[in-house]
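Contents: one structure, followed by commentary.
Every protein chain except one is present and positioned as in the full complex.
Read from first to last, the chains carry the letters A, B and C; within each, the first residue is number 1.
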Amino acid sequence: MSGAMIKMGIYGMVRVSFDLIGEVRWEWGIVVLIVGTASSLLGVLYALMQHDLKRLLAYHSIENIGIILMGLGMSMIFLGSGHRMLGTLGLVAALYHTINHALFKGLLFLGAGAVLYRTHERDLDHMGGLIHRMPVTAFLFLVGSVAISALPPFNGFVSEWLTFQTALQAPALENGLLRAMIPIAAALLALTGALAAACFVKAFGIAFLGKPRSRRAARAREVPVGMLGGMGLLAALCLLLGVFPTTVIEAMAPITQLLVHESLPSAAAQGWLWLTPISPEVASYSAPFVVAAIIVVHGLGYLFLRRRAIPALRAYPWDCGFGHLTSRMQYTSTAFSQPIRRVFGGVWKVEERIDTLAGGGPIPRVTSLHYDLHTQDWSWLKIYLPIGRLVLAAANRIGFIQTGNIHTYLKFSFATLLAFLWIVS
Amino acid sequence: MDSQLTAWALAAAQALLFIASAPLLAGWLRRVKCHMQNRAAPALWQPYRDLAKLLKKRMLLADNASWLFRAVPYIVFSAMLLAAAVVPLVAVNLPSAAIADLIVLVGFFALARFFTALAALDIGTAFGGMGASREMMVAALAEPAMLMAVFTLSMTANTTNLSVATAYILQSGLVLRPSFLFALLALAMVAVAETSRIPVDNPATHLELTMLHEAMILEYGGRHLALIEWATQIKLMIYAVLIVDLFFPWGIATDFSAMVLAVGVVAVAAKLMLIAVLLVVWETVLAKMRLFRVPQFLGFSFMLSLLAMLTHVVLETGG
Amino acid sequence: MTLLEITLLAPLLGGLLLALLGHRPIAGWINIAVGMATFGAALVMALEVFEHGPQLSAGRMFYIDAFNVYLVVLTAFVGLTTSIFSRPYMRHEVERGRVTDRRLRLYHSMYQCFLFSMLLALSTNNLGVLWVAMELATLTTVLLVSLYRTPEAIEAAWKYFILCGVGIAQALFGTVLIYFAAESKLGGDRDDTLLWTVLHSVAGGGLDPAVITLAFVFLLVGYGTKVGLVPLHNWLPDAHSEGPTPMSAVLSGLLLNVALYALVRVKMLVDASLHTNLAGNLMMGFGLLSFTVAGLFLHRQHDVKRMFSYSSIEHMGLITFGFGMGGPLATFGALLHMTVHSLTKSAIFITVGHACQLAGTQRIDQIRGLIRTQPAIGWGLLLGTVAIAGFPPFGVFISEFLLLMATMKAWPWLTIPLLVGFGVAFAGLARHVQRMVFGEPPPGQKPVEANMLPVVVHLFLVLWLGLAIPGFLARWFEQATVLISGASPL
Partner (left out) sequence: MEFAALSLYNQAIILFAALALFTSFIMLAQARMMPLIFTFAWQGLLLTVVSVLVAIASGHPQLHISAAITFCLKVVVIPYLLYRLSARLNMQYDAEVIEHPTLLLLGGVALVIFSYHVSQSIIHLSGLATRNTIAVSMAIELLGMLLMCARKSAVAQVIGFMSMESGIFFAAVVSTYGMPLIVELGLAFDILVASILFGVFFFHLRDSFGSLNVGQFNRLSEANQPMPSPEATEPSSGERS
């Protein structure tokens, strides 16, 4: 749902702003760029604090919309200042990310659905160890995680790379302010990307790795083939769109032709192997090589290391010599995001409470410890709630207009008429 | 066609040289450090010995390690290998540089880090979780700073292709760009954080309060550990090479004659030795900082790179 | 007989026939058949106009151009679909004993007469006849609003009658003033002086600005009352909520449009003769006020039909704002918004009608769990609300976006109140509808016989308009935009 719904919004924006308006103003581009940057950064920061898997994914949608908007905004800026090629590049980046987001977010939501289906849990801290019980789902979810974290060689990386490339063409602009602003936006995009990676390390690591944190998670089974098939298809598409970006960009040429009467012939000018959005000297990326290298290393590793080695021995984890490992000793999702919570502390409203119960006896000993953490977006508390209250209060007050008394109504009408007559005469 | 083939062969050779000499740099670093701190130094090739020993050892896996845990070393290593392949060590204008540009390079690092962090969470130990969590925080802060620094360079050279950028700087000769100075400082600081050196991390301890990277790979052993260690050494070397080649590219080979290549090798070796000494001095005079001072450290480097970018825009392009 | 005559005569004769026929079961079907005939004729006529340009009927009594022909088609279409919906709905009302057989006859007859008066208002070339038709529309709908004969319905009808009567009287005064201005300019043949075509052709040459300004004030207050602009809107929620639901659908979907049409026609005249932006500014102020206030009112509603009637006020405010802004983009957006709003709002009222029958009440807090009891109704309401709240991919989104864009260009600061208004209105709708659709259904709630075809068709059309405005429609709108604003948006 998320993937498709959001597409519609972007679709509407693209269609209207490029198709109907025709003349694109760069001032709007700035607005879009700022909104995009802010929503991508805040989206990922809020996502980091979630321990409900679906909610986490939902916040990531905000982040990805932000990234798409950044591409669009830059595209508008470039188009508005007369750099048609670069504007097209930004548009291609945005469109590409739109497709990608649909794919990997769909995959991730399906994965979350699969986990929900088998464990009936949405809370990350009640999952854990699912990679052993649901290996295929885990693998496919991992593919989605890697893709959304914008890591090569998957599709998310390609579109973010294109966005970066667009941003790096900022020196072509005449306006010094823009030249300075766009790279900063790009740096914030990098921050977003790194935080997204952190978030998905957390999501995947807490949910699928380690030891099961609840009985339901311990008893989970792999989901039916039908569900896996759907996810598998999306995962394959994520990889394909990551490895063969040139083909995708060529396929998008008609769309950009339609919207801005321009396409990117240079992107695939060096053959399908090389993605060169502007020219090979400026930037190039070859995803097939990357995949090939990873496969080759694995192959070599297998040939030289695994084949001749004695089978590995299984033992207790070392863990610096600590004793028996239980699932309660693991890092929780809250703990995982604690450093980032400290660093970006101002973004959330954090309520932290530690209840300790000391036992009796001569030396007080802590018998029970309860840690409670509640984070909320400031945007919710400081913007939505007060506005909501304000609106309700206004709605409450405004009832006086509708007295139900026809005389009042007639007086309104009369007063309006007289007022207007007074104004115009 | 023939020259193409030569070029590719040279590229492959350079990559191999890169990964082969990475432990050497690590050995040199250790040696200099020992000298500096008045300790008895290990041999220069001690890292090779360590790697060889680890490779030969029998694997010991934690009983609940999943397939992911076993795949990670290979993924990390291949990411580093790719990164090494695109960085011009001895010569520029090699075709392999087109595989990936600076941003992809950052992407490779991120890929390696992502999987290392996942592997750390796989066993379910508290140390692993701690390491992963802290590493991701540091990375989140380092990445924008690094990209900003890199952007400054690539905006000057109008390319993100490493080889082209290096060639551009080489060609333009000695230009005293203030932006480069800031970018260099920022990049150096990021490099320190990213390669887990003092003051952000201390690669030599296993004390739970101080370790970041080590905490993540605690449960690895045998050939897995070897690959990860090797990858770490390659990463260190990549950063070192990046700094010396991007900011001080002199001596690097621009064509493929044997003489020029030899000069290139010597030049880069000398520069790396020098930078290692600088790094050691830095590590010796500074103490490891508290984890939550790290954001300030990286914030400072981000500010520097921002300054670099702004000076570039304001002062050097006359906009 | 020309197509226009068929379009006009079909509902008129249909109304008479239905009055004679009484309450036989076939009346509902005849109602539909007449609607179909009207719609068919209107559609063919529209295609002709589209191909051959504006038509002036013999005797210059009727004038059909791109602007009104599309409203004629829209009116005939919504009239048709609502008649399809009203057949089972009214039968159910008779079964529940809310409506007697005699009143059913009245309903059918008046329904067609109402359609006739609206079509007449749209197609006439004479500003005086336009006024007469508007008054006729009030008279016919007064009877329909009071159909249930409950005290509330009577009260609502009375208020509707008096307020709209007073309002429309002001419009008459305005018309007299326009006539005065034109007559002093033209002299000559007195019967032609109020013809729109004549007026429009002389307007540029300068009707007296002072008179026209005064006239516009009276007309704005007059027709503005019918459009439901705040603070003249007070009759609207009452009339919409107390009348039978098919009535609410056509009132919201059509009558408001027709009144707005009259206002826009007048504005064209005024703009041409004044060369200032007075008319536009007044409309913008009015529109924005309505938009904001109605959005706030959405929050405090207990009655579902009342709530959606406030939503109509809100959208009418937005459209008035758009027309007031003028300029091709805003006009295009406003035209599109008129269309999608009619389609969506009538679909919503149809769904709400079924939902109220299902729950046996109009109170929001007693309508719960629609999606479980009868998924078709639940989904209909949900999608309708999503559409009217301006979510993509529905057409309302596109038109609202266009209006926003136009605002951003011409009056950047007004974008903020607009956006706030959208948010407030969405929140107001969402907080009520969400619980009606998803809540826990009360025990014993049973599905009712519902004809969701009109809803499906309407929402599909709205969706289509949101995804891609078909070429011919876009050209059509464009022609209308050129007529109104003098420039093409494309």
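Observations on the model:
What we mean here is this: a contact is a pair of C-beta atoms (placed from the backbone, for glycine too) under 8 Å apart; a residue touches a chain by one contact, two chains touch by 3 or more.
No experiment lies behind these values; they were computed from the predicted model shown.
For the chain excluded from display, the touched partners among the shown chains of the whole complex are A, C. Only one of C:H92, C:H200, C:K409 or C:R431 touches the chain withheld from this view, namely C:R431. Of the options C:F62, C:Y111, C:Y179 or C:F332, the residue whose C-beta touches the omitted chain is C:Y179.
Annotation: of C:I64, C:L220, C:I364 or C:I469, C:I364 touches the absent chain (contact as defined above). Only one residue in the set C:V94, C:I162 or C:A376 touches the chain that does not appear here, and it is C:I162.
Note on the undisplayed chain: of the listed residues A:A58, A:I148, A:L209 or A:L305, the one touching it is A:A58. Residues of subunit C in contact with the chain left out of this view: 126, 128-129, 131-132, 135-136, 139, 142-143, 146, 149-152, 154-159, 161-162, 165-166, 169, 172-173, 176-177, 179-181, 183-184, 190-191, 193-194, 208, 210-211, 214, 237-238, 241-242, 297, 299-302, 364-365, 431-432, 434-435. What subunit A contributes to its contact with the hidden chain is residues 1-2, 5-6, 52, 54-55, 57-59, 61-62, 376-377, 380, 384-385, 388, 392, 395-396, 399-407, 410-411, 413-414, 417-418, 421-422, 425.
Here is the rule we use: only the chains that are shown with their structure count from here on.
No other pair of chains has as many C-beta pairs in contact as A-B. Look at where the CA atoms of subunit A average out and do the same for subunit C: the two points lie 42 Å apart.
For this pair, subunit B with subunit C, the centres built from the Cα atoms lie 68 Å apart.
Rounded to whole angstrom units, the spacing between the C-alpha centres of subunit A and subunit B is 27.
Looking at subunit C, one finds that none of its residues touch two or more other chains. Among the residues of subunit B, none is in touch with two or more other chains.
Residues of subunit B that touch subunit A in their complex: 55, 58-68, 71, 73-75, 77-79, 81-82, 85, 98-101, 103-104, 106-108, 110-111, 113-114, 117-118, 120-130, 132-134, 136-137, 139-148, 151, 154-155, 158-161, 164, 206, 208, 218-219, 222-223, 227, 291-292, 295, 302, 305-306, 309-310, 313-314, 317, 319.
Across the interface of their complex, subunit A is touched by residues 158-159, 162-163, 166-167, 170, 213-214, 216-218, 220-221, 225, 230-232, 234-235, 237, 278, 282, 293, 296-300, 329, 391-393, 397-398, 401-402, 405, 408, 423-424, 427-428, 466, 489-490 of subunit C. Only residues 8-9, 11-13, 15-17, 20-21, 28, 387-388, 391-392, 394-396, 398-399, 401-402, 406, 408-410, 412-413, 416-417, 420-421, 423-425 of subunit A touch subunit C when the two sit together in their complex.
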